[in-house]
Structures are given as C-alpha cells and as structure tokens.
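The complex appears here minus one protein chain, its other protein chains still in place.
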Amino acid sequence: MIPVSWILFLSLSLFSIGIFGVLARRNLLFILISLELMLNAVVILFIAGSRYHSSSIANSDGQIMYLLVLTLAASEIAVGLSLVISMYRQHHHLDIDKLNKLRD
Amino acid sequence: MNVHFYPSFIVMFGALFILIQLCFVRSQFLAYFISGISLLLALLMQLFLQNQTSSTETLFTFNAQTSFISLLLLMIVGLIWAQLYNWLKTLNEHKEEYYLLFLLSTLGGLIMVASNHFSSFFMGLELMSLSFVGLIAYCGHDKKAQEAGIKYLILSAIASAFILMGAAILYLQFGSLSFTALLHITSTQLLPAWAILCAIIFIFTGLFFKLSLVPCHLWVADLFEGAPLVTSAMLATLSKLSVFIVLWRLVTLGNWQQYQLIIDVLSIVAVSSMFIGNCLGLLQKNLLRLIAYSSIAHFGYLLIVLLLINNHSMTFSIQNFNEQIMLFYLVAYLFTLVGVFSIFIQIPKIKTLDELSGLFWQKPFIAITLMLLMLSLAGIPLTLGFMAKFYLVMAAVSQQLWLVLAALVISSIIGMFYYLRVIMALIKTPTDKAKFNHINVDGNALSLNILIIFLVIGFGIFPSSLSQFIQQITG
Amino acid sequence: MSLFILLLIPLLGGVLAWFSQRFDANLPKRITFISLLMCWLPLIPLFHTMLFDGASLKKSQWLINESFNWISIFNIKAHLALDGLSFLLIVLTLLMALVALSAAWHEIKQRTGFFYFNLLWTIAGVLGVFLAIDLFLFFVFWEVMLVPMYFLISIWGHENKHYAAIKFFIFTQAGGLLMLLSLCGLVGIHYQQTGVLTFDYILLMQNPITGDFPFWIALGFTISFLVKLPALPFHSWLPDAHTQAPTAASVILAAVLLKTGGYGIIRFVLPLFPEASIQLAPFMMLIGVIGIIYGAMMAFVQTDLKRLVAYSSVSHMGFVLLGCFAFNIYALQGAVMQMLAHGISTSALFFLVGMIQHRYHTRDLNKLGGLWINLPKLSAFGLFFGIASLGMPGLGNFIAEFLILVGSFEQYPIITVFATSGLILAAVYSLLLIYKTFFGKVNSPQNIKIPDTNTKEWFTLITMCFILIYLGLHPQPIFDLVPIKLMNIAFVSFSMGVSL
Partner (left out) sequence: MTNYSNLLSLIPLLPILSAVILLFSNPSRLWVSILAVGSITSVALISSFLNYVYWQQTDFILKASLGNWISIAELSISFGLYLDSLSLVMITIISGVGALIHLYSTGFMSQDKSFKRYFIYLNLFVSAMLFLVLADNLLLLYLGWEGVGLCSYLLIGFWYQDKNNNLAANKAFLMTRIGDTAMAIGLFLLFTHLGTLDIQEIQVKAHTVWSLSDNTIASICCLLLLGGAVGKSAQFPLQNWLPDAMAGPTPVSALIHAATMVTAGIYLIARNSQLFQLAPDVLYVIALIGTFTLLLGASAAMVQSDLKRILAYSTISQLGYMFLALGVGASASAVFHLMTHAFFKALLFLSAGALIYSLHHEHNIFKMGGLFKKLPVVTVSFAIGCSALASLPFTSGFFSKELILEQVVASGHITLWWAAVLGAFITAFYSARLFFIVFLGQAQLSPDTTPTKSMSLALIILCLFSLLGGVQPSGLISLMPPLHADNLTNLQHWLPIILPFIAISFAWWIFKKSQFGRTHTSLLQGIHQLLKSGWAFDHIYQTIFIQPFKYLCQLNQYDVIDLFYRFIEKVSCILNNTFSQFQNGQLRSYNASLVIFCILAFAWFISGELIK
C-alpha cells in the first residue's frame, strides 16, 4: 500500500498550487479555476482516508464526502460564473484589482 | 423521523412554496406572507421542542443547547423579517427572490447549528454561504453590491477549502468525520501527532474568516458597507451565530484545549481582535463600517469564553458556567445588533455620522433607541451589553486570565470613544431644520423600537429572568 | 423602602420635567424644584433620630438598611443602606442640587426639559452611589451617574464642550472598568477563600481576603477612586470639564461628583483591605501632597477663572487623600469635613463665576477687574468664598485642613510639613483670584448697566455662607454623625504623648 505521507504530500502540494493560483492571478475566471483545484486537492485526501480506514469496517464516508464536495464545488462555480457575467456586463473587464471601491 | 427536524422541514417547505409561487404570480406580499407563516410555524415548533428529550444521530445532535440556539436564531430572523417588507419596497429589484434566499440561508443556519458531523456542517455552511452570495449581490446594477458579492464568494470558497482540508486530515487520522469521534483517538494512527494540530489550524482559519476575527477580518467592513442593509444584518447575526456554535462544539467535544498551541492561538487572536477591532473603529465616519469593526471586537470578547473551558471545575458552584456565559453574551450581543440594524433600516438615507448629526432634536424616539443600543454595545451598566460583559469578566477573573482581562479593559475603553462619537453626533445642534423630514416612523417600526428597548434595558436591569432561563437549559 | 423612594423621586421627576417641556417652557424648572424638595421627605425621620436620640447612632452603623434580591445567579442584592457618612453626603447633594437649580434658573434657555432631566438623573445616580452597599449596585450607580453628566456638558457647555465631555466620560469610565476588574477579583478570591459568593459590603468586610492579591485589588479600587477624586496623575479631565460645563453642571460636578471618589476610598478601600491599604498609605500620601502643591502651582498661572477654581479643587482634594490614608481619627474626620466644606465653598465660587460669565460673557482674568465698583454685593460674596477656599479659621475649610494636618503629622511629619506649605500656596492663588477679578481698575466695557445679584442668587449665596460659618464654628454635630468607630478602619494610633 502506498504510504500515507505520499498522499498527504500530493494533496498538500496540489492545495498550495491552488492557493498560489488564487493569490497570483488577477482575472476572476482563473481564480475560480484555482479554487476548483484546491477543492479537488482536498478530495484526494478523503478518498485516501476511506481507503486506508476500510480494513476494519467498510468505511465509505470518504467517498460520500467526495461526492458531496464535488456537487458543492460545482454549485459554487455556478454562482461564481454568474457573478463573472454580471461583473463583465458592468465593468467590461475581469480584473479584480480594479474592484476596490469598497475601502476604508 | 426525529421530531427535532420539523422546524427545518417547515422552513424548507416555506422556501419551496415561494419557488412555486414564483412560477405563478409575482407578488411580494404573498412571498412575505409565506415566509412569515413558515418562520412563525418553525418558531412555534421550536418552542414546543424546547423540553423534548435530546437525541443524537450520526449527522445531527439535538439537545437543550441546540434547540435554544435555533430558537434564538429563529427569533432574530423573525425580527429581521418584520422589517423586510417596507425595506424591500425601496429596492427597485424583483422582491420575491429575496425571501427565497432569506429562507434558504436560515435553513443553512439551522442545519449548521444542529450539525454533529463534518458533512452536515459543511452542507449547512455551503448552503448558507451561497445563499448569502445571492443576497449580497442581489441588486444587479449596484457596483458596490457586485464587488461585495464577488469578494464574499471567493473568500468563503477559500475558507471552506481550508475547513475541508482540515476535516480531510482529521478523517485521514481518525477514520471518522463525526465531531464526537474526535475524542477517543482510535488505534490506527496514520499520521504523526502534530498532524492533528495542522488540521485544527486549517479549520480555525476557515472558521475565523467566517467570524471575522483579526487576521481574517479585512472583508467584514467592505461587506457591511457594500451589501444591502438587511443582508448585512443577516451576515452579522445569522452566519456568525451558527459558525460560532460550531466552533464551540468542535472545541468542547474535541477537547482541543489540551493542546497549548490552540490556547495560545485563541488568546492571541482574541486579544488582537479586541484591540484592532476597536482601534479600527476609532475615527470611522461610516456607520455600517463602525458596526462591522465593533462586531470584530465583540467576537474577540466572545472568544474569551473558548479560553475558559480549560477546566470544567464548577466556578461559583454553577455547573458549566462557561456555557451559560457564552449563551448570555450571544443573546445580549445579537439582540443589540438586531436593534441597531433595525434603527438603520428606519433611517435609510443616513450613512455617515455627519448625516446623523442632530437627529435627537427632531426625531427623539429613534435617537434615544440608538443611544441606548450604543450604550449597550459600549457596556455601560443597566444595559444588556454590560450584563454580558460583567458575566464574562466574572468568569475570566475566577480563572485568573489577567492578560486577556487587561486587553478587555483597554479595548473597551478605546471602544467607548467611538460609541460616544455616535451619541455625540446625535445630540449635536442641527444646522437646518428640515434635515430629517424624510424619516417617518410608522406603526410597526415604533412597536419594534419599543420591543428592542424593552429587551436591551429590561433585561439589562433585571437579567435574572434571562439567566435563569439559560440556567435551566444548560442545567 | 424609604431609600428606594429617595432614589425614585429624582428619576421620575426628571422624566416628568422632560415631557412637561411640551406644555410650557418654564414648567420643567418648577417640577425639578418640587421633586428636589420632595427628596427631603424620606430624610425627615432621620433628622428626628439625629436630634433626639443620639444613642441609636452608637448602636449600629446603619441607620436605614434595605435590600431586595436582584441578580440571583451571583447572589447580587439591591442593598441600600444609610449611615452617618452617607447621610451627610446626601444632605450635601440635595443642598447643592438646589444651588445648581438656582444657577440654571435664568441661564438655561433652550431645551430646558432635557437639561433638568439630566440634572435630576445625575443627582439620582450620585444618591445611589452614596447609598449603595452592594458592590455591584455601587458600580452600576458609579457608571450611570456619568451618562447624564456627559449630556449636560456636551449639550449646554461652552466653546469646546465636546472635547471636555468626551475626556470626562472616558477618564471616569476607564477608572470604572478598572474598578469592575478589581470588584470581580475581590468577589472571586473571596469566594475561593471562604466559599461564600457575595457582593455585599458588610459580609466582605467581616473576613477580608488575604494573600498577595488584596494589594493589587486595593490598588485597582484606589486608582479608580483617584481618577474621580481627582488626584494628581489622573486629574487632567477636571479643568476641561469644569471650564466647559454650564454653571449648574460644574456646581454639581464640584460639589458632589468629586466627593464620590473620597467617599469610595473611606467606604470601600480602607475597611475592605486593612493591610493592603496600610501598604498603599505612603504612596497615596505622597500623591496627595504632590497633588496639593501641583494643583496650587497650576492654579497660580491660569488666566481662565474657572480653570483656576478647578485646579484649586485639585489641591483641596489632595488634602482629602492625605486625610484618608493617614489612618488617624482626626485626619479621617478632617477628610470628611473637607469634603463637605470644599463642596460648599468651591460650588459657591463656581456659582459666582457663572454669575460673572452670565453678566460679562467672559471668564478671562485679564478682561475682568474692578468688579467691586459696580457689583459690590457679588464681589463681597466672592471675597468671602475666596477667603474660605484659602482656609481662613472660623470657616469649614480651616477646621478640615487643621484636623487632617494634625492627624497626619503624627505618622508622617515631613509629608505634613510640605502639605502645610500648601496652605501658603492656597493663599497665593486665592488672593490672585480675588485681586484679579474684584479689585483693581475696571477694564471691561463700562457703558451697559450690569445688574447686581438678584434676590434668588443672594439668598443661595447667603445660605452657603451661613453653612460654611456654621461648619467653621460648630462642627461638632458633623463629627458625632460620622460613625468613626464602627467603620472597621484600622486606625494606627491616636494615643498622644508618645515621644518622637
């Protein structure tokens, strides 16, 4: 069986790539994409968890959690895309750095 | 089917009815009526369930505390609902969808409050967050609302990602996602010991974002300013209440206090959010941003309660005294906050202190209510806010948390300054007479103000009735 | 029940005065006058016991004692009780309320209803402070009396009233919060040491807490009282609050609000923390003396009349601090007498300054001069009260200062010598005050005919003169009233004839 630490390492690296994507990119669309990446990174751990804990009892919590996370990620992206459209209609650009009317 | 689910069902059916009503006829009154009925029924059902026996399942746990919290939640939502109709009239958008999202976010809150398992918690969290995004970005053509909506969406998505990562690591460690399982660590320990702490930190990041505690507090001021007024009210009360309850449950059930790191993180975050929250509000002119900063500070005070749990010793011979304090503080703070927001709803065109100046001399009743609420937020005696702060100080002193208490004193002194600035603005002699003619206090607004004054001052002077009620619950 | 009625009358009177403004502009004044007179009714039986059977005074410390359950979770009771000390201060409060009312009679023209509402609620707050025996109730009244005073200063004040009002509020609130911490600390540790959860002063007094905590808690209490007293490091709110407050508010502020600090020390710090207060005593005596000299020196250079009188009360309250922490029977009696005499003489001075400002619309000493020429009556009163404030024998202030200095000389001779030098400085600034305002050539505009004191003002000032002279020549009833033996204060030694 693959040692747990590898899985953890993969997931954490994917997660940090997602975070980097969210922080670095200025375009809203790419932020949504990297968000999606972060959620997928998490999903790997859930699957790994259910796999490693299935020895004693049939532990399928992880897989159910995977389905749940995917659906919620999808709904999130749907709302996100609607906001992208409304932003483009108003600002004609997707650069979120220009969105700083709300400031102290 | 467990009887405790009924209030959530009623709210869900309410939302569905509104959906169906949307297909046939678009009338704001009908939507208002349906949501009112469903909330009222849910409230009555919740009242009826108060003295039911508690039952816990894998996903949900229904005991006295959760039923009281959901009762409190429904009451707050009910109070906000009361002013929804008049307020929505001023919006030139479709009105009915607002009620739909309103009910959905309440449903999300109810689920989260009763959740005992990461999946149910996550479902409730996402339901509430997404419906909030809809509520925030409700006014399609308002640039500020759009911007706030985008910010909230991205940030809450990141926060849920962090929470999920923490949950995943815990699941990897313990093999089970339910909160109660965190207590007894099973034999198969896959990850090294410190992995738990990393998981907790991930979860804390997500939760602290939702509670707008210091390191992740930057969004709250922009949201309150940008979002429509009632949405900010919901944000300030509903989302923070339910997230805090989950944080409380995680910390108590998981007994995370045994780790010294968690205690340090909690106390640093508490002290800094008290201090920075109040410092930010010092010279703030915009009313809503002022309330946002004061909510940062108040949740900093509330965090002290989490620090108290460390020894279950019975302080002052009262069982789980700390929980009572937490509940009392939540009740006090949220009622005051709802009061403040209902006042803001009654004075729509007033956004900054200068516009507010001189209100006392033309509309005395609104001004008095706002003054009393400000005094309650500042913690001046004979108000509910003071009583809550007094209980907090009593608990903290009985466990000798001197550093945190010192921070509490300093930050509440700083805080007193900007609450006083609001009162000062109210009593400034107005320049032109006709400044506040556009405000007309109609019947139910007046009755709402009287109810709020009764709650804040009545319970402030005679808190024993409220604290006894809470004592029975946690008893 | 009579004490609760005493508190309720001003509260209800205030609300009535506020709403009566709708019907007639000067109805609030009359309602306030009536309610202040009615406040004396619950005290009449006490005057009776005072005059006829002095024995009851000796039996138990408390003349009236009433308590109702309030917050059961912490066993907090609404416990009001009245003993000799609080009786004196309540009489002072009610007297000075009448003086404040007569000061505001002609001065406040607009929004009179809300003004008298705040005035009466401040009085009610102060009465509550002097009556409360439950520590929590004391704290509640301590903070509540500030809110109406804040309104008085910030709405009817003079040029930069907002700054002064906020400074006053924040200073006292900071002190109050510190007291909240030490209050809870005291109750928490008392609970841990004796297993009894109570906020009641009498129970806490019976078995004081031990260990190294009481020092810090006593320090917390004392600092919050020093802020109110005002003692030296925390005094800078007083000059601003006094200069910007309307006359009535500064009369109440000077006469009564400052005394709550002194009362708090005598009532709560000395009996509750016997050893800790003895450890604190040298520092507090030092602060007292520095306060006396510093206040006098500051008063000497002021150009604003009200600031001069404000700094003079900082110096006088330094004497009270000296008296309290000397742990000597004479010093404590002197401190109580100083609170009364200072209350009357300084509020009379503020009353006069208000009259001058009402007539000449200025408080600047350089613009005032030669008032004696066209206002002989007013200047005569000014001379009398200026002389009283420098401690002329035959008036109340002298008796107080003499007793304080005699009492504290035995324990701390050097400090007392410096405090006595304060008497010289007191003479310096009082004479400066009298000379700059009343004597010398007239340099304010001569054309308009300035009215001298009208009968109401004359009557108020005359009664204050008689009270001061009465205190000066026959202070014995005051000394009999203060239950010095029963107050559980560890008097170090008052046996004379011990060699140095």
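Structural remarks
Read from first to last, the chains carry the letters A, B and C; within each, the first residue is number 1.
The working rule: contacts are C-beta pairs under 8 Å (C-beta built on N, C-alpha and C of every residue); 3 or more make two chains touch, one makes a residue touch a chain.
Remember, predicted model here, so these are calculated numbers, not experimental data.
Of the chains displayed, those contacted by the omitted chain across the entire assembly are A, B, C. Looking at C:120, C:197, C:399 or C:464, the residue that reaches the missing chain in the full complex is C:399. When the full complex is taken into account, the listed residue touching the unshown chain is B:414, out of B:414, B:445 or B:470.
Among B:221, B:274 or B:380, the one in contact with the hidden chain is B:221.
In the complete assembly, the contact with the undisplayed chain comes from C:236, out of C:26, C:110 or C:236. Considering the full assembly, B:276 is the residue among B:276, B:290, B:338 or B:392 that touches the omitted chain. Touch with the hidden chain on the side of subunit C covers residues 167, 232-233, 235-236, 239, 297-298, 300-301, 329-330, 333, 370, 372-373, 387, 392-394, 398-399, 402-403, 405-406, 409-410, 416-417, 420-421, 423-424, 427-428, 431-432, 435, 438-441, 473-476, 479, 484, 494-497, 499-500. Think of the hidden chain as still there; on subunit A it touches residues 19, 22-23, 26, 96-97, 99-104.
Touch with the hidden chain on the side of subunit B covers residues 150-151, 154-155, 158-159, 162, 194, 197-198, 201-202, 204-205, 208-209, 215-216, 218-219, 221-222, 260-261, 264-265, 276, 279-280, 282-284, 414, 417.
Here, only the chains that are shown with their structure count from here on.
The distance from the centre of subunit B to the centre of subunit C, each centre being the mean of the chain's C-alpha atoms, comes to 44 Å. Per-chain CA centroids place subunit A at a distance of 66 Å from subunit C. Residues of subunit B touching subunit C in their complex: 316-318, 324, 361, 375, 380-382, 386, 390, 393-394, 397-398, 405, 409, 412-413, 416-417, 420-421, 424, 427, 429, 462-464, 467-468, 471. Put simply, subunit A touches subunit B in their complex at residues 4-5, 7-8, 11, 15, 18-19, 22, 28, 31, 35, 38-39, 41-42, 45-46, 48-49, 52-53, 55-56, 59, 61-62, 64-65, 68-69, 72, 75-76, 79-80, 83, 86-87, 90-91, 96, 99-104. Of all residues in subunit C, only 69-74, 111, 136, 139-140, 143-144, 147, 150-151, 154-155, 162, 165-166, 169-170, 173-174, 177-178, 180-181, 184-185, 187-188, 191-192, 197 touch subunit B in the complex they form.
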